[in-house]
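One protein chain is absent from this view; the other protein chains keep their places.
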Amino acid sequence: MDFGYLDSWIEEQVGREVVEQTGTGYRNIWVVAETLDGALAPATVQTMGQARDMADQIGVYLFGVLLGEQAVPLAQELIACGADKVLAAGTPTLNEYQPETYTKALAGLVNQYRPEILLLAATALGNDLAPRLAQRLNTGLVSHCVKVEIDMSERLLLGTFRILGGEMYNTLACPEARPQMATLQPGYFRTPNQDAYRSGEVQEVEVDLSGAAGRLTWVRLDAAVDKPAVPLRKARIVVSAGRGLGDAEGFALAEQLAAALGGVVAGTRGALDEGWIAEEQVVGIGGESVAPDLYIACGLSGDIHHYFGIRNSKLVIAINSDEKAPIMKAANYAVVGDARQILPAVVQALTK
Amino acid sequence: MKIIVLIKQVLDPTGILVRRDKEKMFINREEYILGPDSKAALEAALRLKDAGGAEVVALSMGKPRAEDALREALAMGCDAACLVSDEALNQADIPMAASVLAAAVQKLGGADLIVAGRESGDTGAGQIGSRLAEALNYAQVTDVHVLTGEPGAVQATRRWGSGYATVQAMLPAVVTVAPEAFPARYAHGARIMNAYREWQVTTWNAADLGLDEAALKPLLAFRGESFPLPLPVGEQVKGAPASAAHEMITALKLQKVIG
Partner (left out) sequence: MDFSFPKEYQLFRRMVSDFAENEVRPLAKAVDREHRVPLETVKKAAALGLMGVPFPQKYGGMGGGEMGYCIMMEELGRVCTSTATVIGAHTGIAAMSIYLDGTEEQKQKFLVPLASGRLIGAFGLTEAQAGSDAAAIKTTAVRDGNHFVINGAKVFITNGDIAGIMTVMAVTDPSLGAYGGITAFIVETDTPGFSIGSLENKMGIRGSSTAECVFQDVRVPKENVLGQFGAGFLTFMKSLDIGRASLGAACLGGAQAALEGCMEWTMAREQFGVPVATKQSVYFMIADMAAEIEALRSMIYRTAWLIDTHQPHIKEAAICKLYGSEVASRCVHKAMQIHGALGYSRDYWVERAYRDARIAEIFEGTNEIQRVVLASNLFRPYGMRIPS
């Protein structure tokens, strides 16, 4: 029999591995690990914690995957986080992130070992790599998941993510294509306890990177970039000062909190009269209207005139020693106490 | 340089109200706009055009009304616009969208650079850039905050780790941009007046792109919507400064304002 027709069919799949995509034949959960400053990235550790729970739930193994020479020594840490087995691809070419080489390396490993679920943390690397890998594998990917769970009746990964600025969630699943991929949003998953005595298998693997050439030249790392100025009415985080802060020293505490949160400073008319803020920073019906994700009102009583300017804020936290102040009933959280003492405590907790 | 900008027409989020307590989403005002993420992508591309000359083509997949978004892209400064519209694509998932857009890019003759917003805005998956780069075998750089042209390459400063990194990517490449880093320009009034007259928007359907049944099968299945818990109102936090501060920070973390 002449099977030549199959050759041309395979040829048509140029650049794509022909992957068997039946429901059976794919097993186990994988986490592609990322390193940061010589250790496992915290986001990877969180992902491992979640993955471990799911592996226990469906009764499969959890694999950790490490890429690059500098990552291989972290295999034991990965096991401590819950990996049963670690695939360590220590090829020097993988020391530096290149989408093409990482995609080829992981696709090769996936096609060889066939995990049913493949997870990455939704970090800059994960967000860059996961979709390219999913496209290579012709599979579905649910990104920025704030929750993942297994639908046991169908053995499906359900990924839940935020839409509409976090006001709603949508859940998606990948019923047929394998592996089911998801990226997990850092900060939404608990950091597991690491058990240094946990044992697991470490396997050093070779990956075929032929034909995959990285096209990025890494010029330098930058601590920060210049950001375009954002007017107060569009600021995401606002720390607002009222007369209750007492004096310029008290006001400086509000400024410190703003800096620690990456937000901007505003205030009441009282703060303007005290000379702490400029006219453009006054919030209220006579000043600016703001609609930030977070508004922290420090030492201000917040009557209707002020509240009118902040009514579209998502989350309002008020700090005031007077629990009967109008703002304390309107805010989401009302911290009763002296702002001059609470603010430094908050800044300290944030920056440690 | 030939640049293709991916744009998407989205429902204006300011017309949407979500009542967490009622677990319902209300569309008070149904208006479709050129999303801010798309506008940022256009801005990034147009800046490259201003700096060194480039042909900028806007490309979108959507319902026929998406033509209005493409007209706005033309008004902002694009040289041409292309719409892929088909009934079969109305419920497209992300992998389908990537296949469709890749086919459209190829039918447009490819590009030196493809620019997209980091996320599309409404569902915010952030996958199209990398998927497209894979489908076309282009280089890729995502979440870019600074973008300049070099001979045969682009230089991009992108989010990396806990900071940023500057890379040079060989062309052809796909770049996705951070919306906050590219505040969009206003379209010039005269171009707006001419937007529906001076240009033809090339329109293709699935058949025009040679897409068959297999390419139009979704990989993802919708499994429900849900809502976060309503925020408390007037919930008091008391105690010594250190413990009050701790509670406050826990609340901030709970509400996902800080990591």
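Which chain is which? They are A and B, in the order written, and residues in each are numbered from 1.
The working rule: contacts are C-beta pairs under 8 Å (C-beta built on N, C-alpha and C of every residue); 3 or more make two chains touch, one makes a residue touch a chain.
On a predicted model such as this, the values are computed, not experimentally measured, just so you know.
A.B. asks: Can you work out which residue in B:192, B:221, B:242 or B:258 touches the chain that's missing from view?
C.D. replies: Candidates B:192, B:221, B:242 or B:258; residue touching the omitted chain: B:192.
A.B. asks: Just name the one of A:102, A:307 or A:333 that touches the chain not displayed here.
C.D. replies: A:307
A.B. asks: Pick out which of A:25, A:165, A:231 or A:262 touches the chain that's been left out of the picture.
C.D. replies: Within the whole complex, the residue contacting the unshown chain is A:231.
A.B. asks: Against the chain that's been left off, what residues of subunit A make contact? List them.
C.D. replies: Residues 231, 269, 280, 285-286, 304-305, 307-308, 311 of subunit A touch the chain absent from view.
A.B. asks: Touching the missing chain, which residues of subunit B?
C.D. replies: 33, 68, 71-72, 75, 186-190, 192-197
Simple rule for what comes next: only the chains that are shown with their structure count from here on.
A.B. asks: If you look only at subunit A, which of its residues touch subunit B in the complex?
C.D. replies: On the subunit A side, the touching residues are 15, 36, 41, 99-100, 103, 123-125, 127-132, 134-136, 138-144, 146, 151, 158, 160-177, 186-188, 215-225, 227-228, 230, 237, 261, 293-294, 314-315, 317, 319, 323, 328-338, 341-342, 344-346, 348-350.
A.B. asks: Touching residues of subunit B toward subunit A in the complex: what are they?
C.D. replies: Those in contact with subunit A are residues 13, 16, 18, 20, 25, 93-95, 98, 122-131, 133-135, 137, 139-143, 145-146, 155, 157-170, 173, 180-181, 183, 219-228, 231-239, 241-242, 244-249, 251-253, 255-259.
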